[in-house]
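Removed: one protein chain of the complex. Kept in place: all other protein chains.
This part shows chain A:
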Amino acid sequence: MQFVPRWTAIKSVRNYFRPPRYSNELTAHMGPKEGIPIYRVMDDNGKVQDSSNEPKILYDAQRQGRISFYMTSSGEEATHIGSAAALESNDPIFAQYREIGTLMWRGFTLADIMNQCYSNHLDPGKGRQMPVHYGSAKYHFQTISSPLGTQIPQASGAAYALKMRGQKNVVMCYFGEGAASEGDFHAGLNMAATTESPVIFFCRNNHYAISTSLQEQYRGDGIGYGIPAFRVDGNDLLAVYNTTQLARKMALEKNSPVLIEAITYRVGHHSTSDDSTAYRGQEEIDNWTKASNPITKFANYLKNKNWWSDEQEKSLRDQVRKQVLTEFTAAEQQKKPAIDEMFTDVYDEMPWNLKAQREELKQILKENPDKYPLDQHVESPSLK
């Protein structure tokens, strides 16, 4: 592991994917010579290439009382778990929306996920935001918002506030490679660099921003701003873990932001509103899924160590599937939040205009109870 504080020429982004250049050396880059190489620990079969690189994930997991973990299969699971495992559990996380694994690592349950997605009265977000916009004060996970990149300068400010107080935490900030084109990415990194804030910028470079490919997103190779940068194989959980752990140490010791770019592939559609075969071939998806699947790779690693077997895998899958279905049904059956909650939390105290509007709605509901799905909601004390 070494730190290379030298800016050199940039080569085109196209070259670092075909063929990818891997390295077993965990190195921070200020700038690439021939495209920043992608750090990896395991090969595609889950075999550790250089045993000095092998971290103690399972040991750590066991110590934290986690015997298993499950992730929905989107190809980026290793980036979530590998990075979250290398953080302290009270390091604040600012995320984009495709980082549910980090929350699950910290203890967010299937029920928590379902309650948010169902907008029911058990959702601490009170059903106000779209599904997958999770947040948790308990797990130090800032509530997700839709506007892309906005969390990046926020993470810088949060890191500065923690540094000011002498708190030994870093702030973790996740975003996709598409969001990195927003002005807020520039603003956030530059602010963090000049204010010397301990924040890790974790870019999930999964090749696509909805339908837009890398070649349409940017032409450079890696990002400067005078901060150390890592490029890591995002499908290699151990590599992500090692990288994040080192980045965290550097951020705290040097009071400096650190950038991690995890190269991965968005296996699934962008969202339920997207059919990704409209802009990319099935062959491309299959290649990534087969050649470099983070779950298979990690499972192979465990099996090579004799820590995991096909039988255990089958039994875990069955168990988790059952649990998911149970929580799914339970969340579905819960009532929605009180309609009252539409008006609360806009301010700490409700101003006159909101009180008047709540009163107006109360009258409307009183006179037209059959026009609204009132029985689906928990009763509202102030709308009675």
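Simple rule for what comes next: a contact is a pair of C-beta atoms (placed from the backbone, for glycine too) under 8 Å apart; a residue touches a chain by one contact, two chains touch by 3 or more; residues count from 1.
What we mean here is this: contacts and distances are computed from a predicted model.
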- Item | Which of "Trafficking protein particle complex subunit", "Light-independent protochlorophyllide reductase subunit B", "Mitochondrial ribonuclease P catalytic subunit" or "3-methyl-2-oxobutanoate dehydrogenase (2-methylpropanoyl-transferring)" matches, in UniProt, the chain that is not displayed | "3-methyl-2-oxobutanoate dehydrogenase (2-methylpropanoyl-transferring)"
- Task: Out of A:27, A:120 or A:156, point to the residue that touches the absent chain in the complete complex.
- Result: A:156
- Query: Which listed residue, A:184, A:236 or A:261, touches the chain dropped from view?
  - Reply: A:184
- Item | Given A:128, A:254, A:280 or A:362, the one touching the chain that is not displayed | A:128
- List the residues of chain A that touch the chain left out of this view. 92, 94, 123-126, 128-129, 133, 135-137, 142-143, 145, 147, 150, 152-162, 164-165, 171, 183-184, 186-188, 190-191, 194-195, 344-348, 351-354
